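Just one protein chain is left out here, and the rest sit where they should.
Moving on to chain A:
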């Protein structure tokens, strides 16, 4: 039905009461009591019965119109809207899930990068420490070697000096003895000097 037909029909329906006023007849006797119960009245009684018959016909028409035509359309529109809303909600949920997944991925990547960086730093630190330690050890070893060599040289020099001191002391002692006594036994002097040096702890 187009809207124009519906409007025309409504206007027609609105005009009906006016028609009713025009069609009222005056020959029948007046209605006693409630017109709704005047089943015995020649005119009213007829219309009351017809009213019910028309009620059944018209209500049946309304029921058929509603059940076969009008209500299924409303139901389909409501169903369409429900489906649309549900689909939108689902879409939103899916989008949220994607966003959550992306966020989780991003967080995982960040965490991994941080861990990698920390590991690299740790490795570098360790390497640096190991190198430092090795270099220190090498330096220590070289220094120790140099100290050893120096000590050996010192010892050698001292021994040499001690040896020279013994000879000089023996020479001096021999010269003293020779001046005092006129003659000196070189071997005896050397023994005496050696004993004296040993006694002083300088041999």
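In this section, contacts are C-beta pairs under 8 Å (C-beta built on N, C-alpha and C of every residue); 3 or more make two chains touch, one makes a residue touch a chain; residues count from 1.
Keep in mind that, in the parts below, contacts and distances are computed from a predicted model.
Selecting from "Binding-protein-dependent transport system inner membrane protein", "Probable sugar ABC transporter, permease protein", "PBP superfamily domain-containing protein" or "ATP synthase subunit a", the unshown chain of this assembly corresponds to "ATP synthase subunit a" (UniProt protein name). Of the options A:50, A:89 or A:102, the residue whose C-beta touches the omitted chain is A:50. Shown as candidates are A:78, A:102 or A:130; the residue that touches the absent chain is A:78.
Touch with the hidden chain on the side of chain A covers residues 1, 3, 6, 9-10, 13-14, 16-21, 23-24, 31, 33-37, 44, 46-56, 58-59, 61-63, 65-67, 69-71, 73-78, 80-81, 84.
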